[in-house]
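To start, the structure itself, in structure tokens.
A protein chain is absent from this complex, but the other protein chains hold their places.
Let's turn to chain A:
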Amino acid sequence: MNEDSLQHPKLERQPMEPRALKSIILSTITIVCAVTACIPLFSVLIMLLYRGGKRLTFQLFYTLPPGAFDAPGVGGFGHAILGTAFMVGIAGLISVPFGILAAIYLAELGPHHKVSEIARFCAKTMTGLPSIIAGVFAYAMVVLLMGHYSAWAGGIALSLLMIPTVMLTAEEAIKMVPNPMREAAYGMGCTPTQSLIKIILPVAMPSIITGVVLAVARAAGETAPLLFTALFSESWLAPNNPTASLAVLIYNWSSSPYQNLIELAWAASLILVVLVFFLNIISRAVGGKTKL
């Protein structure tokens, strides 16, 4: 018998054999896990569309928040959309030049310097910095100095979170530029700066923009750095005063006793998520391929 099984082994798949069975069970568990992990995303999206979509009107974009005794269905948060745009804009204006200039040095001008190694390490460390720490820092730096909450402080807090992302992605982008292009530029008598500005940066630009857009998307959704730097307000944007933002609005109104405000918080979430997803899609389209 043994002889026979050696000469004619069972070559077909044996699903009930213990080892194969174990493999099948583990595969099933894995599939269940993967599907389960997708549920939160779809649950969030469906709830946003269902609860936020009910309140989605054009009125939201140009009106101020309702008072406590206003009729349900009245009011909007145009000021918060404007506030978010303004503060993310400031953060971008600070972090994009900062990040790209530092990245140029890291990738091109002095990649193996001691300074670069330390700066790269610092940037990596800063990506893991809790966002609320950026808020505490901006509070200590700007709010205490100016004596009041302001959109500027909020923008500076957000820029702290954007700088490392912009810097590290830009560094990778510049490193990806093929070497012969540099050599050709130098061969034509370019100074390093000329080769950077005329050859390397334009080639690396799509990837750099990807990084910037992703950083903007992240900053637009950040709440913690704005809580005690920009605070919140119920009136239109005034950069020297407390300023509303979509994220803080959602936080403040989520625990509100008024149904109207809770509905508006859902609508604000919907707008915020659509904005963030839109930015993510743009970054992928510009980057040309899916990033790891």
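By our rule, contacts are C-beta pairs under 8 Å (C-beta built on N, C-alpha and C of every residue); 3 or more make two chains touch, one makes a residue touch a chain; residues count from 1.
Here is the rule we go by: contacts and distances are computed from a predicted model.
Chain not shown in the complex: UniProt lists it as "Phosphate transport system permease protein", one of "2-oxoglutarate ferredoxin oxidoreductase subunit beta", "DNA metabolism protein", "Phosphate transport system permease protein" or "ABC transporter ATP-binding protein". Here one chain is not drawn; of A:I133, A:V203 or A:V286, the residue touching it is A:I133. In the complete complex, the hidden chain is touched by one of A:L60, A:I90, A:A119 or A:A173, namely A:A119. In the complete complex, the residue from A:A80, A:I200 or A:A217 that touches the missing chain is A:A217. Chain A residues in contact with the hidden partner, per the touch definition given at the top, are 19-20, 22-23, 26-27, 29-31, 33-34, 36-38, 40-41, 43-44, 47-48, 51, 97-98, 101-102, 104-106, 109-110, 115-116, 118-119, 122-126, 128-137, 139-141, 160, 163-164, 167, 187-194, 196, 217-218, 220-224, 227-228, 231, 247, 250-251, 254-255, 262, 265-266, 269, 272-273, 276-277, 280, 290, 292.
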